[in-house]
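Only a single protein chain was left out; the remaining protein chains are all shown in position.
Should a chain be cited, it is by its letter among A, B, C, D and E, assigned in written order, with residues numbered from 1 in that chain.
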């Protein structure tokens, strides 16, 4: 169960209105790596988790915190829009290029659809969608997904920090960036523990019998481009990260087979086939079948 | 530039047709973590990369390989569909529950739309979409995204391995799983090198001045759920993963502010406000404005 | 801020596994009118609301409750999947049509992607999306959207009630249906109060000066189909619902104008125009322009 | 069957070109609550309706009218774009910020994709989609959906009215707003009749045996937020809207159960489980199974 | 304006219920090449057309007809679902594999969401979307899009014809296939006329000055695969289709340039760059900038 408290974790009030920036801020609210994504990702991971205890408690705990981050951003966006020109008649005058530029740079649905409110979309207006999130039940894979999500999120928040000089906005971003710092650290720490304790390891899933994978190519670097520098990387020679193999470098594939012949499915699927006079012949086949029905 | 060779990297021929399995195999072709995703993800990362040399050569090299994996899966799917019942009249008889079950379990668009061919969709028929991929220009973030993609992909391929006993299909999965093993290792190795050489480090992005982030909460574990076990994790005390802080555990938030007051945007956006007799009053305001135009 | 408690509002445990039903239950979790929709819809309405006090408190209060409903359904789905055949080798035998039918009727991503866990999708596997929700800032419009959402949700839950005889599932649905009963009543009551107190009224938005709308057609029933029975409805004569007009019935439109002539945009947009010898002429125009550059 | 007449229901000609406004107007053509939505929503309701006579005739009649509204808006948009700067070379000069602002504020696909024509998208360029519409077969639910759609549509049209001072555009909006007035009234009148005649009633669906819903919580207001003002609403005490219950107010849930234990699905789904030395153990289990195949 | 008549263009009544087939039939209603696509495609082409007269009249005329085809299919689907098992308790018994197979093969939203009604989705349940349609304003391009749409549609309808032996369904498909025959012919005839009269020609757009296109590669067949048979095609030698060039065959590209160097955008976008000690250096740059603000 979830309980709401009418407080924010941090001050989310801008110094001044800025509808163009409100649009940009939507990215970290409703984008691929926005707060809705991490909030729901962590909650689905908790609901799908097969282990009770500290991992699940942690995922539940952070999932609920992230819902509060969605709230801080939504609150901030509504205030950035509150007194800003949104295309209402007097501020849409084509004579004033500054106002025109501002209105043109906004998410116009902020005004038309939400009446100066936040929306569950990214900075280009794409609605948030369930396909952004990851919850596979495999903890090392999912914690790596989380680590990535916090990295991408912090990168975006840092970029957004430089796109405004509003102190209120920067203070909120400063807070969110700090939480991303913690969360990146936390997922990395948790993933390391999973590996150290042998709960999950490399390669994921670590309990698929590795003898069942192809033994020839599982530690080969195969170069399908003509840049040769990849051979200099630590992935091209020496022991593999998982300690189970030895990297080797190869120009192109080490295996290949001829392409299988094209398929010939049922003629009544009306694909084109190579027979000469194919139209007459296959029409006959179809007609015969129909006659028999 | 890309060049195609009419060979496959590995044999992709099933022992027998199986349209239901063909549908399942679509997941690793056109799903969130399917081969189209990694192929395009790596290529976009290469095109957006700011460093020449081994990292970019590697990303180009693997991106092209993954295009060939898309091809192997598409070829396999077409063959799984080739002679399989797809709902054509005689095999759709309601009298035979086995055939009905098979047809019901297929991706019906395989027959209706593609004429027994592969499609750029996942196992539920959702079209592949550009929002699956990640290419931020920050290499540690992106390599972590890649590591996750290869983990999720290998988990899915391993699951699919157990959903068939067709040796042809299993051989191909065995090959793809082996390549996922290599690729997981490779991204982990590359990420480690980035950190070791100080090209990128924790937290990402590592060159955002950390003094600009909130100094109070950046290493605090804040528990927003009532499970207490999270306090036992290595993320709740001791040195942080990045070596720059010390974790501490807190039940709930350590900071909070009252929620800011509700916004009052322009009355002509027709949001509902708290004024008594609001309809009459705001209608008057709007009318006044209109009169002045 | 949101706080999580590791309890459920109601028992969410099935008597027996049922992966086919798990798929169906996804509709009320992640569908257009599922619990994610109402949870986020109410929260966005709260964040965008312009009135402090009872309306906002209510919307916050229910939004948080609905997050807990998402949780109950996700928990239920994971248990329905826990021991159910999901296409793992031995249960996928084509010899057993019952098992084949079960596997064919499942959401195959439950197994392949989520490892027997719930997902943020509907019963056809479409990812939940932000475009499902409504938060306009106008309370009468939004409360009507909520009333509809609770109606559609209760209709779906009632249908699902008849699609299982599992007592555990039915008990949960019985609880959710009861909450839908309350919520339908609540939105209707709140909407009635808005109208009675003149905060908002018909037509919405009630403070747009009605003198500015076309005075001829605002209470006319215009029949664009040839069924005549619509004339018998209470919307075709008598006083209007808002008490401000008198309904009248008309066969077809009461107004019409000739269609404006086709547009002729810039020739360099390469639309086809009606000029004879248009290719030569417009190519000349384009060439002239290019020459001048 | 549908027949087209080359007339418009109302004049749809702007006084002057305005490509930025053309983009905004797309919202009420192809947005969530645009005219395509209501046109197709009403037609699908008619096709799925189980009652002949006045309700179906009405839905057919309005559905066809709304197709004509789509047409008026498309025609208007094409004219707004006809002579407007769309980024063609001479008007894209960066030296003129006014032109740059205009071009930047347009839907660039209007020029690139449609050659100065209308598109089936909203004001942010999101394509219209079938998931916007509602047609459940339950008339009270669907008419409430319709009432909401006309309310949201009229709110948006009213906002758009204030975003232009073009008399041609305003005249068209004035017409559309008037029709929304009629349609809001009509759906409210029809819904009231359904209730009065006992065809459908509260709660929807009214013929689900209410004895089957949980009798404890079906009229309880449960407050999951800490704002107390919700207790003052008419939904927190007194008789319920449907006349079948008595509202009561409660701080938080009145029921709760411990969360069920985590699930343990088949080990071959490779979720992470709590066993110590889980990698070795489960790898053994998988290997055993594979050996037996 | 559009007017509806409560008649169908052709009988749309099945002999017997068939919910599995109802799902399949959704493809030609709401799929990429279903009737909603052609209906809206033709209407948008009409609204965006720059030529009055026979072309526009034709596009309007067929667009309205296609709306009636949507209606016939929706009506048919509702009847196929009317008495069919849809998962309601007694027909969902796992003991009867035939019923389980039927229910598993249906679109479960037909029952849960639409209450045995048609939906604006394809046969996999993907909602119809505006991005399926094409209306560029260039008639030869658009008529070719239409020709393709009618071809794909007729292929799909022919496949569906073989997936049922219900005479009522086959009669309707026989009608729709006949109309596809007419429409394919019509678009081909119209496109031929456009070319013959010089209104549009090859290559489209024909009035872009061909001198402005690269003169080296505009009639070269460049083979980026290693199959050599493409050299035997009529596109590899001889006069080009447009009569303006001569085809030639080349193995691989005839032109190439080195890839430009990687980009180095603003350091505050936090992309990874090749500098040694990059973290320290760029952190310093960012700090300097921040200090100056």
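In this text, a residue touches a chain if its C-beta (ideal position, glycine included) is under 8 Å from a C-beta of that chain, and two chains touch if they have at least 3 such contacts.
Here the structure is a predicted model, which is why all the values come from computation and not from measurement.
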item	value
Chains in view that touch the one left out, judged over the entire complex	A, B, C, D, E
Residue among D:107, D:147 or D:226 touching the omitted chain	D:107
Residue touching the undisplayed chain, where the options are C:4, C:50 or C:159	C:159
Sole residue of D:97, D:168 or D:234 that reaches the chain not shown, by the stated touch rule	D:97
Option touching the unshown chain, where E:81, E:121, E:199 or E:283 are the choices	E:81
Touch list for subunit E against the chain that is not drawn	6-13, 32, 52-58, 60-65, 68, 75, 78-79, 81-83, 86, 88-89, 111, 115-117, 126, 129, 131-132, 134, 136, 138, 140-141, 144-145, 147-148, 151-152, 154-156, 158, 161, 174-175, 177-182, 184-186, 188-190, 192-193, 202-205, 208, 210, 212-225, 227-235, 240-242, 245, 247, 253, 255-260, 263-266, 268-271, 289, 293
In subunit C, positions touching the absent partner	155, 158-159, 162, 165, 268-270, 289, 293
Contact footprint on subunit A, counting only the chain that is left out	20, 23-24, 27, 31-32, 97-98, 100-102, 104-106, 122-126, 155-156, 159-160, 162-165, 224-227, 252-253, 256, 261-265, 267, 269-274, 276-283, 285-287, 290
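Note that in this section only the chains that are shown with their structure count from here on.
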item	value
Neighbouring chains common to subunit A and subunit C, by label	B, D, E
Length of the line joining the C-alpha centres of subunit C and subunit E, rounded to whole Å	25
Numbers and ranges of subunit B residues touching at least 2 other chains	6, 32, 53, 56, 88-89, 97-98, 100-101, 104-105, 111, 115, 124-126, 136, 138, 140, 155-156, 158-159, 162, 165, 205, 208, 212, 224-225, 227, 253, 256, 263-265, 268-271, 289, 293
Chain contact graph, described as a line, ring, star, complete graph or other shape	complete
